[in-house]
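Below you'll find the structure I mean.
Yeah, one chain of the complex is gone here, protein chain that is, but the others are all in their spots.
Think of it as A, B and C in the order they're written, each chain with its own count starting at 1.
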Amino acid sequence: MDYSKLKLSEEKVFKDPVHRYIHVRDQVIWDLIGTKEFQRLRRIRQLGTTYFTFHGAEHSRFGHSLGVYEIVRRITDDIFKGRPNWNEKDRMLSLCAALLHDLGHGPFSHSFEKVFNLDHEEFTQQIILGDTEVNSVLRKVSRNFPKKVAEVIAKTYENKLVTSLISSQLDADRMDYLLRDAYFTGVSYGHFDIERLLRVIRPHEDQAVFKYSGMHAVEDYIMSRYQMYWQVYFHPVTRSAEVILTKILHRAKELHDAYYEFKYQPVHFYSLFEDELTLQDYLKLDEHIILYYIEVWQEENDEILQDLCTRFINRNFFKYVEFDPAKEFKIHNQLEKLFQEVGIDPNYYLVLDSSSDLPYDFYRPGEEEERLPINLLMGNGELKELSRESDIVDAISGKRRTDHKLYFPFDLIKDETTHAEKKKQIVELLERF
Amino acid sequence: MDYSKLKLSEEKVFKDPVHRYIHVRDQVIWDLIGTKEFQRLRRIRQLGTTYFTFHGAEHSRFGHSLGVYEIVRRITDDIFKGRPNWNEKDRMLSLCAALLHDLGHGPFSHSFEKVFNLDHEEFTQQIILGDTEVNSVLRKVSRNFPKKVAEVIAKTYENKLVTSLISSQLDADRMDYLLRDAYFTGVSYGHFDIERLLRVIRPHEDQAVFKYSGMHAVEDYIMSRYQMYWQVYFHPVTRSAEVILTKILHRAKELHDAYYEFKYQPVHFYSLFEDELTLQDYLKLDEHIILYYIEVWQEENDEILQDLCTRFINRNFFKYVEFDPAKEFKIHNQLEKLFQEVGIDPNYYLVLDSSSDLPYDFYRPGEEEERLPINLLMGNGELKELSRESDIVDAISGKRRTDHKLYFPFDLIKDETTHAEKKKQIVELLERF
Amino acid sequence: MDYSKLKLSEEKVFKDPVHRYIHVRDQVIWDLIGTKEFQRLRRIRQLGTTYFTFHGAEHSRFGHSLGVYEIVRRITDDIFKGRPNWNEKDRMLSLCAALLHDLGHGPFSHSFEKVFNLDHEEFTQQIILGDTEVNSVLRKVSRNFPKKVAEVIAKTYENKLVTSLISSQLDADRMDYLLRDAYFTGVSYGHFDIERLLRVIRPHEDQAVFKYSGMHAVEDYIMSRYQMYWQVYFHPVTRSAEVILTKILHRAKELHDAYYEFKYQPVHFYSLFEDELTLQDYLKLDEHIILYYIEVWQEENDEILQDLCTRFINRNFFKYVEFDPAKEFKIHNQLEKLFQEVGIDPNYYLVLDSSSDLPYDFYRPGEEEERLPINLLMGNGELKELSRESDIVDAISGKRRTDHKLYFPFDLIKDETTHAEKKKQIVELLERF
Partner (left out) sequence: MDYSKLKLSEEKVFKDPVHRYIHVRDQVIWDLIGTKEFQRLRRIRQLGTTYFTFHGAEHSRFGHSLGVYEIVRRITDDIFKGRPNWNEKDRMLSLCAALLHDLGHGPFSHSFEKVFNLDHEEFTQQIILGDTEVNSVLRKVSRNFPKKVAEVIAKTYENKLVTSLISSQLDADRMDYLLRDAYFTGVSYGHFDIERLLRVIRPHEDQAVFKYSGMHAVEDYIMSRYQMYWQVYFHPVTRSAEVILTKILHRAKELHDAYYEFKYQPVHFYSLFEDELTLQDYLKLDEHIILYYIEVWQEENDEILQDLCTRFINRNFFKYVEFDPAKEFKIHNQLEKLFQEVGIDPNYYLVLDSSSDLPYDFYRPGEEEERLPINLLMGNGELKELSRESDIVDAISGKRRTDHKLYFPFDLIKDETTHAEKKKQIVELLERF
């Protein structure tokens, strides 16, 4: 029998706080969930270091991946099925791409990608196409099925309608993570009427679109997204934790490069440090492994590594001020010099961090990242770009907001047992902001 | 100034999905939360292996501890304050005991305590009384304050009213964990009207009691508790994960005792295996450390250890049948013999597990664990034991429910490449249940 | 084309707080909702006088009727469709019966039925079978369709499976009203996992049954029902409002019989008083009409009518004591006599009221009202009666709980400007309870 159509004898159900239940009837999906590469997502938190700020945000990418699958399942089975522009053959492809879209995420992706120049999307491709349990399940569907799934996730698949379900300015990925992250953090933002959105989504030629009657639900989604970015994802304390984590990774690599003798050898990091990371090495990395090292490195002799690890584990983070590096490069130089002079290495202890977001934008051809706009389906069958119909979206459309912060260890600077005078100067400089 | 009365210049707030916000105004509480022993609770999940069954249940004991504190804070500050029987001097003591009551929990407590004969309550005592950051904060209140906090948690404190807030059949601990575990698992059970309970709780001579007008909320709590036990806490899949974890620990110790050469030396386990565990060793144990070992031990040469670890990591657990060992000891013996014969070690692969709960009981003097009943405060000031007033509680009062299961690796037994005949016998024996 | 299969060109949707959305795709259902008899349900509150106790409970039977329809629609379309024992021909019949099951309810049914010896179920039959807009819609399906719908509601329809969806110990009617009444009152009881129940409901020979795996959800439903009865439906203040309403109706009829000259003629009541009520008269009665009379009768000359109406409008109800009439008939006689003596007519001002409920019962042949038990569908296809499997349901099964109260106007008795001595005796007698 056609494996892609094989149904479980009894539907399987996952209890999910966001969607109540996640339903699995397809053998392919069930088998994918059981692979070790997918189970690995249980060991990677959805929001990295955010749990230090919102203690409820301890949820993993496992639940989120199931959630995105469930949303696409509802779209394809309850809404798209039988409608023009929708090809039932793309159903299983969409479901698999939804389930697997985050498969290549590593622990604390943001910091790791920055420090080691990695790309989780690249690893997602490798896992799907390489010698893995996931690949062997997908291959049972057909020989070129893994390639197709990889293409959908990479946004190179020919049918853009399928792609738009997984990645666009209003896709299943974003719908799930906004609701899920709001639920687990406990914030009251991030809620929008997903039931309504799912009822008005329609397959169009090369994009999923939304019936005009659901415009207010789309507006609400845009606003929720805006609030979540600035209140949760870019929270300054979370970013402070990430600053420290990034510096731990930097320091460990620097020590390794300098032939420092670790008490606890970073065996899981070797290939990463040597820039020879294989897929198998990568798959062994998860948050337990990373946190194991950070915990044991609290006992290392290197003062900087030991201090940063202890700060991370005990949540003793850096403080911050608003600081625009473009305007204030002189003061930044002064601060760097003063940090050197008081014996606090500014490479590790004086850190600029910027966050930036564009809440929504219509298509601006030629821009570096061309964005597919959200289109509304009017009663007469025409499409209209969202910001033309919505005053409120128009008002914020294309308005990028950026925030710069300078992070530093206030406890060290405050400690006036040494270099009291210069530390006072540092404090004075920082207090201007 | 009196440290126990020192207030923060600005109230600190934690966003919490269960209580919306957790409020901290006392310097003592703020300092306790900042200790490394308390921050360690972030690294220990509230429900151990339950996240394998309910993927949302990834929350840690950190949030729960804050939650219990918040409930007691509301009771003392909003309800008890100024009432007869309540001594305002016990406020800070109650808050600290609430916050710290779970401090001694280790990773996967249930399994560890069973295998290594540990007692998390004993460690809570040691952390509070020993050379720790927590102890040094508590000592700043007064020299004998740590001892008092430890007594409240140990239920030996002279003022039983204080004790009853933290541990009784309806206490802040249970209120928080039922609501919290229901929230994170996403089940619809476990909800009861905590607002109502907090409004009707009153200080009585040696116990917190509940005004009669809140009886229905108390009933609802009892029912919620009942449902959570059987549907979440005793879920057979969770127990299957625990069975495997327990056997991993057994195997590792057995190998250690037999001078097996580990590829990855269990340095964090040495003192545990040798029965020389110090408090400092214990505090280093958390789920990241344990899961690090389970992950790397997938590469060990010992087949049993390697197999069990791989099962745990990839969620490939044992199957089960209902099995009453008292009635079926003959069949159990037969199965053990057959397992030996087909080369599957029954010490690791044929495991009995029992769960048992008493939903509520009134005081039955002389019983092994005397339980303080829940008392209702009548309009005339008298107390009445709950089950005398509530038909529904009376109906289930004192009725212990027990469940026995026999766990085994169905995949190995199914594999008929060897010992096909005897494996069929095993299957036949198991299919009777 | 077959009218019963006619679909709307675009699905219609009602926003509903309980089920999020109510979906209508069938022309028949849409037409029924538009009839004036169905729209009339907007003018009859779901919970009668309960809004005096829980101010949120102002919701009408209109929303409840839509809710019951929506539940049955989900059962038939999402669960039963295509399964053995289920005949797709019964779909539209089930939907109509669900939508219309409460059609005959009048304003404050409980009081009206008691005083005027009416039966709302009888009126439901008449509306469906008589000369009404509802009947003419139903007749368009087929000539004997109205009769079938009426039979399902009357529980005389041959296919008991269909009947059980609308009226049994766990039916769509109860599921909706428990959730809805909990929502609008705002109580935290009344919640159970309807998603789970709907997923495990199965068509059986002559009854809808529930898969064993959903037993805990069924238990939770039983407990919710129990709590709602005693905390909301039988709330003593609500009953006090009903006592007064009942006495208003009594008094108006008595005055009418005595040829009293009303300032505001009770034209809408004439046929009711004369026991000549027609269907058309009945359909004109709703809460606006009734409350209009109660409001204007505040200006009547008859002291009792005027007083009772003013009490009702301004929520100045009677007080109550627990009072078992069987045990205390002597005191009751004494009180009646004293009331007479102090000039307070005991026929209107000393009122016994009893509430009684049986939370669940299995089938007890020969009892006055034989109840169909809730059956669980076991893995092997057998049925087991709920209380045999559930300890908690077994514990309360068949246990009827009854509550008696004696209502009286405390303000009048307290007023010692006349008959001070005897009023003191009354107070003393009442204070015993």
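One rule holds for everything that comes next: a residue touches a chain if its C-beta (ideal position, glycine included) is under 8 Å from a C-beta of that chain, and two chains touch if they have at least 3 such contacts.
Model, not experiment: these values are computed from the prediction.
Residues of chain B in contact with the chain left out of this view: 13, 20-21, 195, 199.
As for the chain not pictured, it touches chain C at residues 14-18, 20, 34, 36, 39, 42-43, 51-52, 54-56, 58-60, 62-63, 66, 183-187, 284, 286-289, 291-292, 295, 313-316. Chain A residues in contact with the hidden partner, per the touch definition given at the top, are 187-189, 191-193, 195-196, 216-217, 219-220, 223, 226-227, 230-231, 391-392, 395-396, 399, 401.
Just so we're on the same page, only the chains that are shown with their structure count from here on.
Averaging C-alpha coordinates per chain and comparing to chain A, the farthest chain turns out to be C. Rounded to whole angstrom units, the spacing between the C-alpha centres of chain B and chain C is 44. The distance from the centre of chain A to the centre of chain B, with each centre set as the mean of the Cα atoms, comes to 32 Å. Centroid to centroid, with C-alpha atoms defining each point, chain A and chain C lie 52 Å apart. Residue positions of chain A touching 2 or more other chains, listed in rising order: 20.
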